[in-house]
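Apart from one protein chain that is not included, each protein chain of the complex appears where it belongs.
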Amino acid sequence: MKKTKLFAAIGGLGVVILSVFLIAADHVDAPDVSGTTTDIADLYAFEGDNPNNTVLIATLQGPLMPGAPTNEAMFDESVLIEFNIDNTGDFKEDLVIQAIRRGDSMYFFGPAAPGQIGLNSQVQVTAPMSSVKISGTGETITATNNNMSFFAGPRRDYFFFDFERFNMVTSGEVAPEGFNAEGTDFFENLNVLAISVEVPNSMLGTAPPHVGAAVGLEGLPPAYNVWVSAKRRQ
Amino acid sequence: MKTIYKSIFIALLAVTTTLTFVQCSDDDDNGNAINEPTCNDGMMNGDEEGVDCGGTCEPCAVVLDFSGTYVQEDIMGRPGINTVFGGTNMVKNSFNTSIVSGRMNFQPIFEATMENYFDVYAMSLDLDPELVNYETNILGLDAPTFTTVLAEFDALQVAPDGETTYFNPATGAALTGRNLADDVIDISLILIFGGGDLENLNFSDPETGPLLITDGVGAGDRDFSLAFPYMSTVNQ
Partner (left out) sequence: MLFSIIYQLTMKRYNYYIFILTLIVAASCAETEEKSVQVTNKQDYMGYLSTNKTTNFDNAVTEKDFWSNKMDATSDTTSVGSLGPLAGAYSTMFDNSGTAAYLCNAENLYKKGIENSAHNKDGFTRSLAHNYISQHRFKEAKEILEESYEGISNKRATEHVLFDVYMELGQYEDAYRMMELGKNNSDFNYLIRVAKWSDFKGDLDNAIKYIEKARDIANARDNKSLKIWSYTNLGDYYGHAGRIQDAYNEYLKTLQLDPENAYAKKGIAWILYSAEKDTEAANQILDSILVHHKVPEYYLLKAEMAEYNNANAESEKYTNKFLNAVNEGNYGAMYNAYLIEVYADENPEKALQIAKTEVENRATPESYHLLALAQLKNNLQQEALQTISNHVEGKTSEPMALYHSALVYKANGDTEKVETLKNELLEAEFEVGPVLFKKIQDL
């Protein structure tokens, strides 16, 4: 299962784009319509090495092949990545941490209350701003500011999944066998672009009661509700 | 922030409500009286393109523009929602442009999609699809409740105190985060196909029937011991 946009990312495809070169008569062949730069691959959220911190990681534009596709992958300056934190339990964002590229750096704003909730956002330019230089392939540049840590750049894809077999399971093609006991990790040798923030929990407010209680799951600790969105400038 | 920042920033504020920032070059101005144009006299002179920048000086700072309205094109909470339930028109066309708190309409679609997976396997085994169904899972959630959680509460629950994990069979902790090492695929498959008994999961034995509760893939040689940003550099 998994990977939000895996299916969309595959097949649409990114590589082709322009058939301008051959038949001039059809020069206005459009570039491929599936813009992949807003595609979120994964969201991770976990306790940091410092147990008072939470780490938020969004991966984007995956899967990327090693070599030129990884080296040339770039964050899109028109795409705002937003980590949303609901600390009241209504699944509406009370705080956002925003990330957007300008030039060779990734700029971060927040955590701060969003100007508006929902589908549209503005960059919260009045919120505390931090930035980190975007790492190149093979390097790791991090920055700290306001007790937070920041990173942006290409990374190995940490998502592991027998995607090919999953497709066959889903399509019914390998019914009734299902999965292989020994699967093949499609993402093993692939990469992604990652944006990472480590933030003190004290900056995220008090966590609300766990949503599990609403469906009869008792005993779960208070928990923020966290999701990531990719928004494009209009 | 240095002079350039201030002057450009203020100038822009004066002219427009658009908020902008600059990346600074790091020359300080000083108060020396100067006759010849220099790159630190606080004036735009000589061949400079801005105050003390451009021309023979350091390149001018870049004005950063963060203005505009940004509109949602993609969204993700738990792993795999789109992937598992993405085979319908409604999910393809509106899930990624909906808000988390506005997804009531997706629940019936999710439930039907999930049930359909069972039907496919029932038919391939010559069983009556009516008899092969989702069973209340190890969390004790029946099909409507489980798909309600998936459709309407699609966020990672992240606990500030205690273990954060999607599900850790060893400690029993669940729904408190998502670690890089968490096998979210197997967990999700177990929640969908496994039924209610963790010790005796359905669809778990390829010798006797379909294997549907694991994809047979682990994290391999990914390194989980790293400090921030916790993920290793790229595959070459």
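In order of appearance the chains are A and B, and numbering begins at 1 in each one.
Here is the rule we go by: contacts are C-beta pairs under 8 Å (C-beta built on N, C-alpha and C of every residue); 3 or more make two chains touch, one makes a residue touch a chain.
Quick caveat, the model's predicted, so the values are computed rather than measured.
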Sole residue of A:Arg165, A:His210 or A:Lys231 that reaches the chain not shown, by the stated touch rule: A:Arg165
Missing-partner contacts on subunit B, residue numbers: 83, 86-89, 92-93
Residues belonging to subunit A that touch the chain removed from view: 6-8, 10-35, 37, 65-69, 72, 74, 76-79, 163-165, 167-168, 170-171, 173, 180, 184, 186, 189, 233-234
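To be clear about the criterion, only the chains that are shown with their structure count from here on.
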Contacting residues of subunit B [partner subunit A, same complex]: 19, 21, 23, 62, 64, 66-77, 79-84, 86-87, 96-97, 99-101, 117, 120-121, 123-125, 139-141, 145, 148-149, 152-165, 174-180, 183-185, 188-189, 192, 203, 206, 209-212, 214-220, 222, 227-236
Subunit B-facing residues of subunit A, complex: 1-8, 35, 38-40, 42-49, 54-55, 57-58, 66-67, 70, 79-80, 84, 86, 90-92, 100, 102-103, 105, 107, 117-123, 125-126, 129, 137-140, 142, 149, 151, 154-162, 165-166, 169-170, 172, 175-185, 188-191, 194, 196, 198, 201, 204, 207, 210-212, 214-217, 220-234
